[in-house]
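Yeah, one chain of the complex is gone here, protein chain that is, but the others are all in their spots.
A, B and C label the chains in the order they appear, each numbered from 1.
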Amino acid sequence: MSATKKIIVPEIPPIEREMIALRIANMLEDGSYVNLGIGIPTLVSNWIEGRDINLQSEIGMLKCGPLAEDEEIEQDRINASCEFVMELPGSSYFDIGTSFAMIRGGHIDVAVLGALQVSASGDLAGWNNPARGMGAVGNIGGSMDLAVGAKKVIVAMDHVTVDGKAKILTECTYSLTAKACVDVIVTNYALIEVTPEGLVLKEAIDGVTAEDVQNMTAAPLIIADDFKEMEF
Amino acid sequence: MSATKKIIVPEIPPIEREMIALRIANMLEDGSYVNLGIGIPTLVSNWIEGRDINLQSEIGMLKCGPLAEDEEIEQDRINASCEFVMELPGSSYFDIGTSFAMIRGGHIDVAVLGALQVSASGDLAGWNNPARGMGAVGNIGGSMDLAVGAKKVIVAMDHVTVDGKAKILTECTYSLTAKACVDVIVTNYALIEVTPEGLVLKEAIDGVTAEDVQNMTAAPLIIADDFKEMEF
Amino acid sequence: MDKVYNTVEAAVEDVFDGAVIAFGGFFSAGRPAGLTKALAKRNVKDLTIVLQQVGPGNEEILDLVTNGQIRKAICNYPFPRSASKGADHPFEQAVKKGEIALEVFPMGTFVEKLRCAGAGLPAFYTPTGVGTVVAEGKEVRVFNGREALLELALTVDFTFVHAWKGDREGNLIYHDTAQNYNTAMAMAGAITIAEVEFLHAVGDLNGNGIHTPGIFVKRVVETGRPDLEIADI
Partner (left out) sequence: MDKVYNTVEAAVEDVFDGAVIAFGGFFSAGRPAGLTKALAKRNVKDLTIVLQQVGPGNEEILDLVTNGQIRKAICNYPFPRSASKGADHPFEQAVKKGEIALEVFPMGTFVEKLRCAGAGLPAFYTPTGVGTVVAEGKEVRVFNGREALLELALTVDFTFVHAWKGDREGNLIYHDTAQNYNTAMAMAGAITIAEVEFLHAVGDLNGNGIHTPGIFVKRVVETGRPDLEIADI
């Protein structure tokens, strides 16, 4: 089970990124404080309008609202992805020191993060793609703090790379964001939990078998007793 | 020169506490940020009205104003000595974490502190009088942070104890507030600077000689070339 | 999420024996007197209390002392200012007799230990206390030629704070010097409970002037503005 294992992608088309986000939105509890990373995680915000879920943005905003457009744009009201956002009733602003006190201090219930690779023990590699050629430096941003600080870390990503390589591996080959931090992986094919026994396959999308998922995963999967079709 | 050295107090009466405070007030520079400890240091505030000196109170207030009386009293506006104070134009409030960031971070130009003892090398003992019988615990408060954090530490105290014992000693015998932190000592008889060479007697009050000061000081004094009468 | 409790009694109902509790406030400013009084009415004991001082000027804490509910106190200015008042003071005498264990930290270290706990930082170095009794048993290390002590984060089970304005989701604004320890302690508490003088609807407070964002606060109870009783310290 190495990173070079031959990956077989099933003929069933994967779900869209928005559906990964929806599956994750359905996992979030009311009243929770949630931080959404750049990429697919940001799309989770489209599915929680009207729900009692408080988005934290590491730039220093709680109850971060939906994206602002046109005349709603205020240059001093952005999220950590540099997008203009709206205020909500009860929104608050604070400095980045306080923001990361929240993050490292265990006050964030869930962080949803993108990833380049996840290992069988929940190691996360998400900030440094060697293809960029910058060596040991790169855009760490808030990812390492979120990975170690949030009570629960959910990874949202495609199951394999665009050139068909495995992203779920026995060991990550890219530079780590944090060790043993991931709780759940939701991909465009499956939902996998990281447990002390290893990766447990809980759900696959309609038409995809457990064997199909294993065939595109370079780490061994334990099939859950209650393995089932992913529902939305 | 031990703590048990026989102390001879001159016949000239000492100056009042208010005059110690005035001498110190005259040492403060315009535009400076100053923290005043409990006791004689507090009296410095009576001499700076109208001057551009910003008092910091460790409870979390900058530009702490004069004492409030009667209907001026606001229960949520106090200094660190638990006295009700007035606001000034430009007063600001902050939490004690930020307050001690100011203090330890070198943002306070001068701290004026009381003391039980000061040593020849500028060690300060100010928080624990063994007579109280509480052993190693006591009212440390903000004194240790101020002693190490302020750019300049001025001690304001009586020259000898009420029962005629020396307070300026070769070594402190009481529990320390901080080592080698005192820059200047102003007493009811003299002004002494702490230098790498030792204690330098710079001023004595009218009618008191350098020898008089040495006779009530249990550490050797170097008489400054410009030794002179204390002026107000 | 609406975090409002109707009474101080309900808000402190689950405080357990042996709990570590931080109390905000400084003399007349920002003391959670309502929550503390409710705690004194409950039969919980072996408490560790974390606060600047135990009266005078903090009379409601004295009930916990005289009730025998306190096992340990962590303070920075524990006693009455004058030794003569201390001789009559139940807390000082309980410490003297060894009935209550007392740990004292310099004020800046005390507040930073709480902030670090709330911020997920397990320890820090500070120059404060080097060469004093505070340094006993602690690691000393030199940074840039200057000695500093290793101090550990202080985690607490419950924090009681007193705010001026609060909304139903726990956003808090303190009044002037009543901010004091409340801000850092609110971060440190696993369960932070806020009594507020004025309870506001969500959206009523200016989000750009919040001192404690609601994420740090689990419960809010409206107790009104306390009467000013000037203690003789």
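Criterion: a contact is a pair of C-beta atoms (placed from the backbone, for glycine too) under 8 Å apart; a residue touches a chain by one contact, two chains touch by 3 or more.
Worth saying up front: this structure is predicted, and the values here are computed from it rather than measured.
Here the chain not displayed is in touch, across the complete complex, with A, B, C.
Listed residues A:42, A:117, A:177 or A:217: the one in touch with the omitted chain is A:177. The hidden chain makes contact, of the residues C:62, C:121, C:135 or C:190, with C:121.
Considering the full assembly, A:97 is the residue among A:13, A:97 or A:164 that touches the omitted chain. Taking the complete complex into account, A:74 is the one of A:16, A:74, A:211 or A:229 that touches the chain left out. By the touch definition given at the top, chain A reaches the unshown chain through residues 38, 57-61, 73-80, 82, 84, 93-97, 100, 103-104, 123, 128-129, 131-134, 136-145, 148-149, 175-179.
Annotation for chain C: contacts to the undisplayed chain at residues 112, 116, 119-127, 141, 143-144, 146, 148, 152-153, 173-176, 206-209. Listed by residue number, the positions of chain B touching the unshown chain are 30-31, 33, 52, 54, 56, 62, 87-94, 98, 100-108, 149.
The working rule: only the chains that are shown with their structure count from here on.
Legend note: the chain whose CA centroid lies nearest the centroid of all displayed protein CA atoms is C.
In terms of the distance between Cα centroids, chain B is separated most widely from A.
The distance from the centre of chain B to the centre of chain C, each centre being the mean of the chain's C-alpha atoms, comes to 29 Å. Annotation: 37 Å between the Cα-based centres of chain A and chain C. Chain contacts: chain B has no residue touching two or more partner chains. Counting partner chains per residue, chain C shows two or more touched chains at residues 115.
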